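Of the protein chains in this complex, one is absent; all others appear in place.
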Amino acid sequence: MIGDRPLALVLVEMILLVLVGPLVTGTIQKMKARLQCRQGAGVFQPYRDLAKLFRKGTVQADTTSGFFWSIPVLVLAATVAAGALVPVIRAGPPAFPLGDAVMLLGLLALARFLTAVGALDAGGAFGGMGASREMTIAPLVEPVLMMVVFSTAVAAGTTELGALAAHRGTSWFLAWRAADFLGFAAMLVLLPAETGRIPVDNPDTHLELTMLHEGMLLEHSGPGFGCMALASHTRQIVTLSLVSALFFPIGPAGGAAGLLLGAGAFAVKILVLATFLALVESSYAKLRLFRVPQYLGVGFVCALTALALRIL
Amino acid sequence: MESGPGVIAACYGAGALLSLLLARWSGRLALVVSHLAAAAGAAAGLALSLGLLLGEPGRTLIRPLPNFFPFAKLSLLIDGLSAYFLLVVSVVAVAAAIYGPAYLRAHSPDAGSTRQAAQGFALNVFLGCMAFLCCAGDALTFLFCWEGMTLASYVLVVSDDRDGENARAGLLYMVMAHGGTALLLVAFLALTERAGAFDFAALRAAAAGLDGPTRTTLFFLALGGFATKAGVVPLHVWLPRAHPAAPSHVSALMSGVMLKVAIYGLLRFTFDLLAPVAGPLPFSWGWTVLFVGTTSAVLGVLYALQQHDLKRLLAFHSVENIGIILIGVGLAMILWRQSTGGALATVALTAALLHTVNHAAFKGLLFLGAGSVLSRTHLRNIEELGGLARRMPWTAGLFLLGAVAISALPPLNGFVSEWLTFQALLGGATRFHGPAGLVIVFSAAMLALTGGLAAACFAKAFGVTFLGRPRTSQAEHATEAPPSMIAGMLWLGALCVALGVAPGYAMRLLDAPTAALLHGPGASAVVTARGPLVLSTALTPSGTNGTAISMTMVAALLIALSAIALLLRRGVRRAPQRVAPTWTCGMTPTARFDYTATAFAKPLRLVFAALYHPRREVTRETAGTPYVVGRIHYAGEIVDLAETHIYHRVEREISALSQLIRARSTGRIYGYIGFVLAALFVALLLLGVAY
Amino acid sequence: MAETLLWVLPLVPTVTALLMLTTRDRRVLSAIDVAGSSVLLALALILARDVAAGGPRALGVFRVDALGLVFLLLVVVLTLAVSIYTVGWLKQAVAVGNMKAEYLRSYFALVHAFVATMIVTVLADNLGVLWIAMEGTTITSAVLIGYHGHHHGLEAAWKYIIVTTIGISFGLFGTVLVYAAYAAAAGVHGGAGSLSWSAIMQVAPTLDPGIIRIGFIFVMVGYGTKAGLAPMHLWLPDAHSQAPTPVSALLSGVLIKCALLGIIRFQTIAAAACGPAFPARVLIVFGLTSVVVATPFILAQHDIKRLLGYHSVEHVGIVALGLGFGGPVGTYGALLHVVNHGITKALAFFAAGKAIARYGTRDMRVIRGLLAVAPIGATLLMLAALSLAGVPPFSIFVSELMVLRAGIGHGHWLAIAIFLAMVVVIFAGLLHHAGAMVFGEPPATASREPEAWSPLIGMFVLAAIMILLGLTIPASLDRLLQRATEVVVG
Partner (left out) sequence: MSPLSPDAVHTVIDDLGALLLFTMILIVAAGQIYRAIYSVAAQSLLISIAGAVLATATGNPDLWVIAGITLAVKAILLPWVLHRVVQRMNVRREVEPVIPIAATLALAVAIVVVSFQLSASLGPVRQAITGNALPVGIALTLTGVLVMATRKTALTQMVGLFASENGIFFTAMAVTQGMPLIIEIGVILDVILAALVMTIMVLRVRSTVDADIADLDRLRG
């Protein structure tokens, strides 16, 4: 089975994701601001923040071990590598196989694991609290994600995202069945959890009552924090791309026109999902930590029903 | 290769004997020599198994043994499956043998020479029994090695006794193991008595004539026996007590290898001996195994999460990983069809077998790492550790490596086997419609949950043990482990990396066992059909579509990206670096600011409260008035459901009943006479007349 | 030569016993003891060689075949081990005051008289002589059980002598019935016939099955009482716990086996007369009862010697099960179990005796941390416990395996299930007790003097046999057991 996406295209797509990632965050922030009747910062504000961070010096906690320094490097690498596994502008399996949905989830989990370990390194209560909560939510999210992936993979017989996308084809909007709706619903429930947003997490504050992800980054500073921030942006766009690859991919089309069409479609899809996130963030309150399992339970039931519909 | 088994036996035998002999002069010498012999035996095992696995396919080494017992012909039979498990045994044995002497010296410097002799002796017997268990060609050799393995590990568990706790752990272990052996005895003897001989070929022939219900009964007997040894929930209660009690390198062997030997037994008994000649395995077998595997995986990791004893935590993770292996085995049983060969069954079995060696590698590594910490601090409670990464960087790094591997995170080996398991589950889900398919998918979800929880658990274990500030003076004054211990860990760490980054090359080793058991294509024909760099599975019935990944490419990508990220991390310009205390809202940070393991695991403890039945007890010492609190004592514990609801109850009932019966006996002689008379009377009535 | 030996063998311990009455010196007594036992062993080995070469030998009321030889060898080997053990044990016991120096000669004389009666039991061909010798063992050993003279010992001795006398009077009744059937079948009247087992066996298939059935039940209950089968076993833990340790070893190791030999002799007759199913059923019922009944008492036991006593009940039950499951495998296993249990139980009593001497009590709640005060003795105790519990590579595992094989081979599933469940529970209990004694911190009262050599030698010999028989069955022993099995199952 020779794939449709040459290695060069895969790498280009990956770089594209990294480059566009902060923009998505910026867009969501801007939309949130507008929804809250604020002016808000520009959509390119995350780029400015990153640029500033990479120029700054670092303040490192005196208790940290040698691992702490390298954590941002590894987290960023793992997250970006996950970006290489999602089809962005063209469906179909890659020419040389890299990884599938399971690998993608694995790489994201690796990044999360390393972040949590880094958070514990400084020996402060905030990092520990953030790590503990993050590692509580993550195991609950992962099975549901896996079931969502399976709900589409069972039909296609593969977990390779490009192949999944190709299997769904260009006319996906005609072929959607009840199972797909439910699976998509489950995915929408999971999205805030996976991207660290309300109602599961609040990316805007460092208050100890709310923080999960941000708490873990507290002791990072300068370029290290820049790497972690970039990783967060990338992770967000990779998750959104995963949703689009699973549920509304664009089919394989050759030539430059096809690529352009794919890029355009990608932009639209991400924008739609970003708008969804912004809407949710603006209209819901942050849940208590121990309400989160219940919230995820909704996703679990949706995913299970989707699977049941697919298999029975 | 012909002399391989002899060499292995000679090495272990010499190690055992020399340990006893040399201990009269010097316990340390005995320890070193016995471990060296064990290393030699393990190396011989490695050579023999690799030779067989990489040699001509389908080769089987059969060696008759001396006629120890007149009623049974004993023999060794080393085929692909045997060789593979011999490989697993030997791989960890090498590390343990290198690691052992320095560990024992550091951990218990005051040990007398008797204890050292016993430890050296038992270690060699333990390893020898495991090696020859895998190579057994008849039921009697199998059972003897099985029990020898148990006994030797029991000796090792109780050898390190301080407060009687180990003796209790050992007792529970032996009793459970004995119960399991009783089941195995029945299962094997039912075949041997039918066959009139003990060798596996005869058993196979005898099993061919069994009817369905008997066959299934025997399977469940054997499953019970092997599951007890493998520590499957709810038969696991001995495991988290016994494994931590042993010296750490023995814990590594018990958790990493001994449990796998049970898996070997299950595979051998089910696929090789008991499987019906034609047609699939009975419906109930595979589903049961899948179910108990899933349960073990989830409950194992959940209980592990709440442990604060480092070795106990690792032991519970063995329960989890055995569960994952059994998921693969169960799937293989479900999917195997003699007629279609079942490429998918091959994937499932490959996943199980690969996870076997993977778990051996990373669990061995983790136990050795825990042993390094233990030998330096004499502490097993991770709440009392902390900050060791700065003091023991090698140990910490290798432990982290093992933690990543066991959490099934790419690019290490744990991920590879879990990926294969997922693929097999997906394939199963595509084949079985209806509830069966849903069960399989549910199993996949549980597997994902397991992986996530394992990551949480090891973030806790690694973070609290090695990071932050030391919480006790022992932790503060810890120093790095000696080189020989590091070397033992490095060997296993390298294996974790190699099996993770280039698993395709290991698939050849799996060819022989998978082909031998399933009579189908070997592992490499299915999984690495697209070359060793790519792992692929053909999952749709037509075999066209499939999933492919390349661990090697991903690893390369990760390295390249890390290099780029490293540049970013250094910053655009050389900005100043400053060291400052951790931010604690303006207070002076001390070790008490560190997040404890209890606190770390608390959210999950509350989420899964239904399974834990957590209990907590908080007492306040107040200074006169309730508003001034002097001290707060907090004690919390969780309850192992199986332990309290099954084992404690059974134990209580049995001992209460025994006490009652014993108290009933009066010691009056007329009672004695009455019983004799009654016995005669009843016997005459029942047996004399009724006949 | 061999025929002469049949008379000489019981005579040797008798002579030794008489010889012992002539001196009061402990050293001389011990020397005679060991020498007499050694001579006995040597003669028995010569006899064994002769029989192996030339088949069964008979002389008058005595006859030795392979079956008897198995038991004979067990008796003489254990006698020698006991003699060696006694040397050091006695020294200590006299020093502590447990044994009075002036009565030593009667003790030794009684032990050898006891051995003589057991040898007669084993060699008897005449079922009447078998009975007489069996009652003789009761009388001699009853005196030995009460030897310490305190009222616990006398209580045990009284229970022992009364209950076993009742038991063997039932045995006599059974013998009478068998003789009646024989007399009827052979057409002899009055005392003209003989009670010779080999003669009865020749006409056994023609014997009246009804009367043999009743006779066998009487014998089973009767000799079963002596063998310690439940529910007739109640005297056993009392007697075995109160006797001096070497005597306990002989009681548990050999005496109950001699009673089993009686049962086996009658089993063969019954099997020939009524078909093998009938005695098999009786044996399985009693065997299973023994295994089940012993269990709670083993679990909830505090007295180490009573524990071992109850354990003998269990193992006699296993032998009965093996005989009941029958066939060549079951019988072979049962006979092997007789040997294995004899050796192991003697070792266990020896090791327990040393522990008791060290702590001054039989209460297992006090005996703690033996490994710290007496590492070798503790190791041997642990080995014996593991072996008794049926763990390989010790001998009992092999014979239990054979018994299991027979049970499974003949499809006694229910019996196997109960048996295995009880074995596992007993294993738990035994290992619990042994582990508690061996490990942990010893109390300050425990004696820490170095371990004496002679008990150790006695124990080493037994432990070596125990492990050897666990790892292999030597060809000579195998041949002997095969022949003995043939005697039983034909």
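Labels for the chains are A, B and C, by order of writing; each one numbers its residues from 1.
Rule of thumb we're sticking to: contacts are C-beta pairs under 8 Å (C-beta built on N, C-alpha and C of every residue); 3 or more make two chains touch, one makes a residue touch a chain.
Model, not experiment: these values are computed from the prediction.
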item: Touching partners, among the displayed chains, of the absent chain; value: B, C
item: Option touching the unshown chain, where C:33, C:135 or C:314 are the choices; value: C:135
item: Contact partner of the left-out chain, one of C:33, C:125, C:238 or C:400; value: C:238
item: Residue among C:300, C:371 or C:469 that touches the chain left out of view; value: C:300
item: Residues in chain B touching the chain absent from view; value: 662-663, 665-671, 673-674, 676-677, 680-681, 684-685, 688-689
item: Chain not shown, touching residues in chain C; value: 126, 128-129, 131-132, 135-136, 138-139, 142-143, 146, 151-152, 154-159, 161-162, 165-166, 169-170, 172-173, 176-177, 179-181, 183-184, 189-191, 193-195, 208, 210-211, 214, 237-238, 241-242, 297, 300-301, 306
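Just so we're on the same page, only the chains that are shown with their structure count from here on.
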item: Contact graph of the chains (line, ring, star, complete, other); value: line
item: Chain nearest the overall C-alpha centroid of the shown protein atoms; value: B
item: Chain centre separation in whole Å, for chain C relative to chain B (CA means); value: 43
item: Inter-centroid spacing, chain C versus chain A (mean Cα positions, whole Å); value: 77
item: Multi-partner residues of chain C (each touching 2 or more other chains); value: none
item: Residues of chain B that touch chain C when the two form their complex; value: 68-71, 114, 143-144, 147-148, 150-151, 158, 161, 163-164, 166-168, 170-171, 174-175, 178-179, 182, 185-186, 189-190, 192-193, 654-655, 657-659, 661-662, 665, 667, 669, 671-673, 675-676, 678-680, 683-684, 687-688, 691
item: Chain B-facing residues of chain A, complex; value: 1, 51, 54-67, 69-70, 72-74, 76-78, 80-81, 84, 93, 96-100, 102-103, 105-107, 109-110, 112-113, 116-117, 119-129, 131-133, 135-136, 138-147, 150, 153-154, 156-160, 163, 167, 218-219, 222-224, 226-227, 230, 289-290, 293, 304, 307-308, 311-312
item: Parts of chain B lying in touch with chain A, wherever the complex brings them together; value: 386-387, 389-390, 393, 396-397, 400, 404, 407-410, 415, 418-419, 422-423, 426-427, 429-430, 432-435, 437-438, 441-442, 444-449, 451-453, 455-456, 458-460, 462-464, 466-469, 530, 534, 536, 539-540, 544-550, 553-554, 557-558, 561-562, 564-566, 568-573, 575-584, 589, 591, 593-595, 599-604, 606-607
